[in-house]
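With one protein chain held back, the other chains of the complex are shown just where they sit.
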Amino acid sequence: MKAGFIGLGNMGQAMARNLIKAGHELTVYNRTRSRAHELAGEGAVVAASVAEACAPGVVMTMLADDIAVEEATFGKERILGALPAGGVHVSCSTISIALARRLAESHIHRGQEFVAAPVFGRPLAAAVAKLVVVAAGPSGALERCRPLFEAIGYQLFVLGSEAAAATALKLGGNFLIASMLEALGEAFALMRKSGVSPAQFLEIVNGLLFKSPVYENYGKIVLEEKFQPAGFTMRLGLKDVRLILAAGEGAGVPLPLASLIRDHLISGIARGHGELDWSAVSKLIAADAGL
Amino acid sequence: MKAGFIGLGNMGQAMARNLIKAGHELTVYNRTRSRAHELAGEGAVVAASVAEACAPGVVMTMLADDIAVEEATFGKERILGALPAGGVHVSCSTISIALARRLAESHIHRGQEFVAAPVFGRPLAAAVAKLVVVAAGPSGALERCRPLFEAIGYQLFVLGSEAAAATALKLGGNFLIASMLEALGEAFALMRKSGVSPAQFLEIVNGLLFKSPVYENYGKIVLEEKFQPAGFTMRLGLKDVRLILAAGEGAGVPLPLASLIRDHLISGIARGHGELDWSAVSKLIAADAGL
Amino acid sequence: MKAGFIGLGNMGQAMARNLIKAGHELTVYNRTRSRAHELAGEGAVVAASVAEACAPGVVMTMLADDIAVEEATFGKERILGALPAGGVHVSCSTISIALARRLAESHIHRGQEFVAAPVFGRPLAAAVAKLVVVAAGPSGALERCRPLFEAIGYQLFVLGSEAAAATALKLGGNFLIASMLEALGEAFALMRKSGVSPAQFLEIVNGLLFKSPVYENYGKIVLEEKFQPAGFTMRLGLKDVRLILAAGEGAGVPLPLASLIRDHLISGIARGHGELDWSAVSKLIAADAGL
Partner (left out) sequence: MKAGFIGLGNMGQAMARNLIKAGHELTVYNRTRSRAHELAGEGAVVAASVAEACAPGVVMTMLADDIAVEEATFGKERILGALPAGGVHVSCSTISIALARRLAESHIHRGQEFVAAPVFGRPLAAAVAKLVVVAAGPSGALERCRPLFEAIGYQLFVLGSEAAAATALKLGGNFLIASMLEALGEAFALMRKSGVSPAQFLEIVNGLLFKSPVYENYGKIVLEEKFQPAGFTMRLGLKDVRLILAAGEGAGVPLPLASLIRDHLISGIARGHGELDWSAVSKLIAADAGL
């Protein structure tokens, strides 16, 4: 099908590539134009503006943060103005619950539809179309976009008609991952200073108990200190934890573990590790233990 | 083989029963005698004292805490005095690293051997011989006890000759579980107040990402609020977290996440939930969110 | 002197009243008009709009939060547009560092001057002109406003030309007060459950050691549970802690104690105490201890 795609960062470019491979006719737009041109050779049409990318009537956005999504949507000649009536805006970015609600309302107001479809997975998973897509929005719009979701992910979960619910679920999932990173970091530091090899600890505790590929993959990154290239930087991690805490504050839920993670991420960035993978919180925890 | 078994609580009795079923000739001792007599009908010899339970030359202890293990070991006519030279003391209790070291030294001093063999698993797993056993100690002693480990668990991991390492690993593993409970509790509260069903959240996030039976099992306990009968009470949870923090303090490792869990467990007990399963920290977290 | 005054809440009205008493010719504006009319009888001119309140060339704002200050300043026919060239905007509200910087830049751009003059003190102190004023901004503007500061406070501290510095100092001071409330709350709970009267504890520890009127005053409020009428509500407290944490995040400073206070305030509001004085965090802490 025909679709626009805005935002060609690490994740976005991989997703766009898979959409093209799956046979979709993609019109791509990126502020830094060169990243769009890379896809031209693979069959994408390069749009000169956000508005052009909206012409196909369905436009998918994969942008860095709330501000980027707001700029693409609300300004002059942006998505809200350029998308035809009946068109669909599919936002795959991890954004705030407040913005998800505002987008849903604004698009309805314009006779358009809004789908929140945040994705779980790191760039490597995006590259091989192995993302998990959690989508929520009007059912007709969800059905219309299903071929797009199938092209970028291997699993799709449809959550209901309230777009913000998909956003909340994504934030909650990221919170569980961040919590695991904090826990692994503290446990590894304790093992190292107690004479137990962290690798053996992970092998036993995950191998026999948790049996979780997420623990295994992130555990290995931490053990091998493969924090670069980052799958998801500390800086982006802090952004997500900020959204989680804002969601908690908005809903009246104290999240002390999220607060703790936030403090570690701020410290990591302050100490110059902002571009490392967010699993490098383990480095800070080790440093705090004098390692 | 012949062996003594001291400590017939929820876990201990299930383990002793499986040892008998596997054909071992067990001499059992428990301070509250009635629990020992229950096993007499299944073939166990009931010892009148700790010393009698040491006569077989191998004695396994499964006791509540450091104090109970110290009392069984160090007092007059206790394990240290009653175990024959060349005998083995196998401690399955979760104890402090400091005590594990002291036990190892004390037994060596007496010409005996000490094996730390803490187990992962709740009473239900103990009942069906599905514990994970992590053992460390002198290699000869480990080999000698292997048939016992096979009778109580379905997986055995031998960690090396330093008994305290098995204790540290067990504490680290319990810390990861406690961290997961804290994270799930906070995430569920956030989902509930954000209009997402926690059950659906768990299904998606664990089903598609973590894929961990530990998340699934504990997640269900929390969702169904099946905190009684407790697999592992808040009170015991607090004991373990205290041991984890003491290990951290001893080794010079700050463990802020463990501190946070400790505060929640103290609060839970102070509010009268000490006998609920430790996954009931989720109740406190929900209460803190006004739920 | 002639001045405008915008924002007649608990604090603002007391401050405006003292400005009038000191002989200043005040033009007052408040969104809810009735609060302005109360001052008309005392000699104030009631403005029909924000713009009218700017006519005197110096306008003081005492508003609830960033959003209120932004609305009063940036919209159409607001302060930025209505204040004459060479005019001064004095902001007494506790706002974010980011907004203080933006206000300073925006006013300079318009040929106006911006002074940040946050105040320390609760409504009772405002009523008797006993506020502490910390002001920063261009030196000429500071001199010009000095008579106004003298009318509302008994102590003035001039911090330099960078308006945001006064904001940072105010946030830091509020953080110290909030920290004291958290510490007192925890200490009182411990004393109560250890058989020591919190009143005696406060008398001794503050009387002999801290010797601080802030400890004494807040300590008494907590001991007597005089949380209503609130000098400063939990809801406002949470706003300030949010600003403190945002300042920390912006500057790269983890503030774990501020995070802890934030979690307690969110919980307090979620449990229905949002309109109590923020010293009521002690209530939550006591509840967490089962009191």
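So that you can tell them apart, the chains are marked A, B and C in the order they are listed, and the count of residues begins at 1 in each.
The working rule: a residue touches a chain if its C-beta (ideal position, glycine included) is under 8 Å from a C-beta of that chain, and two chains touch if they have at least 3 such contacts.
Owing to the predicted nature of the structure, the values given are computational and were not obtained by experimental measurement.
Peer 1: In the full complex, which of C:113, C:182, C:240 or C:277 touches the chain missing from this view?
Peer 2: C:182
Peer 1: Touch as defined at the start, partner being the missing chain; which of C:5, C:149 or C:215 qualifies?
Peer 2: Only one of C:5, C:149 or C:215 touches the chain omitted from view, namely C:215.
Peer 1: Spell out the interface residues on chain B facing the chain that's missing from view.
Peer 2: Residues 238, 242, 248-249, 252-256, 259-260, 262-264, 266-267, 269-270 of chain B touch the chain absent from view.
Peer 1: On chain C, where is the contact patch with the chain that was removed from view?
Peer 2: Within chain C, the residues that touch the unshown chain are 97, 120, 132, 134, 155, 157, 159, 162, 164-165, 168-169, 171-173, 175-177, 179-180, 182-184, 186-187, 189-191, 193-196, 200-201, 204-205, 208-215, 244, 247-248, 251-258, 260, 288-290.
Peer 1: By the contact criterion defined above, which parts of chain A meet the unshown chain? Give residue numbers in ascending order.
Peer 2: Residues 256, 263, 267, 270-272, 288-290 of chain A touch the chain that is not shown.
What we mean here is this: only the chains that are shown with their structure count from here on.
Peer 1: Which chains lie in contact with each of chain A and chain C?
Peer 2: Both chain A and chain C are touched by B, going by the contact rule given at the top.
Peer 1: Using mean CA coordinates as chain centres, what's the gap between chain A and chain C in Å?
Peer 2: Centre-to-centre distance between chain A and chain C: 38 Å.
Peer 1: Counting in whole Å, what is the centre-to-centre distance of chain A and chain B, each centre being its mean C-alpha position?
Peer 2: About 38 Å, centre to centre.
Peer 1: So, what's the distance in Å between the C-alpha centres of chain C and chain B?
Peer 2: Here chain B and chain C have centroids separated by 52 Å.
Peer 1: For chain A, give me the residues that contact two or more of the other chains.
Peer 2: 248, 252-256, 260
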